[in-house]
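Heads up, one of the protein chains got dropped from this complex, but the rest are sitting where they should.
Chain lettering (A, B and C) follows the sequence in which the chains are written, and residue indices restart at 1 in each chain.
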């Protein structure tokens, strides 16, 4: 599994305060607290940070096997706004694998209520030497 | 126009070092330098930060009129990786407006080469009192 | 439930030979045989017909309650090609409901193997008088 080593060297996720809660083949669960510096001009969490949390869960899930994989694309649907101090949980689950491709669904929730639904397409790459 | 006031109070975009280059009805252009804390475990820019830049351009463009608008959803396609030190430019252009909805296309580029294509759907909301 | 009445008056789905296999709140399952007139210039099923089957399952699932709903948008990922004579099954499952919005996932399969993954966003409308 590549994910743990990858997360250890992932400066971005660490700086965002993202914590790994659970990891297994095809699945990952991470959390992040919304800080004052993640809030936008509408006084709600900037969509980029909700996306970043979901994207980290997705990256861990698609790297939970022996081949490195990267995000080819992703989409996110915002259901409810969140605010400074909220703790967000992102749950990534593999939906399909075919050839070098994978599809992963990530639900982002706060206190058990879904606030965003994310879907990402991954593609395996040749390992770095 | 709501966008300039919105950007002024957008802590998240400021902390990311996002700068406004141009703003007109239905359009916005912003830039961001990739810092050491935006790099992921593959040694490339974390997708969340590329998304955040595009999302800020989108938010400014869809708030370039007199009604406040929020992102309902967005998708992003990653064409090429970027690295620490790269300066990214995001250009948002309105593609359609209908009812309370808008569609915006955002191209993210580095040295004139597109690195990501983003499309966002906005929805106007009642102004905050 | 609005779906059965809606399907009865859905000329398009009938002409495509779409059959309802199962329907319950938030879920629908339909089938369609790929005919000679559904094949494109690559000798595989035209994406529009795979989409149409998934879209019908989505429409039935999001109309499985008491309020009429329409598709606001949808996306489809093609995993494997299909051919004339194949019987395709589309399974729609509700993923989220919030306000007037819904998110539905539809898996299209042939002989138990997924050939396309579809996600649709619905919106309830005022009933026609």
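Going forward, a residue touches a chain if its C-beta (ideal position, glycine included) is under 8 Å from a C-beta of that chain, and two chains touch if they have at least 3 such contacts.
Quantities reported herein were computed from a predicted structural model and do not represent experimental measurements.
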For the full complex, which residue in C:41, C:85, C:99 or C:112 touches the chain that was left out? C:41
Which chain C residues touch the hidden chain? 5-13, 15-16, 36-49, 51-53, 55-56, 59, 68, 70-78, 81
May I ask you to list the residues on chain B that touch the chain which is not drawn? 75, 77, 79-80, 95-96, 98, 101, 103, 105, 114, 117, 119, 121
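Criterion: only the chains that are shown with their structure count from here on.
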Specify the chain with the shortest distance from its C-alpha centroid to the centroid of every protein C-alpha atom present. A
Report the inter-chain centroid distance for chain A and chain C in whole angstrom, where each centroid is the mean of the CA atoms. 28
Averaging only over C-alpha atoms, locate the centres of chain B and chain C and give their separation in whole Å. 33
Using the average of all C-alpha atoms in each chain as its centre, how far is it in Å between chain A and chain B? 19
Using the touch definition from the top, which residues of chain A touch two or more other chains? 75, 77
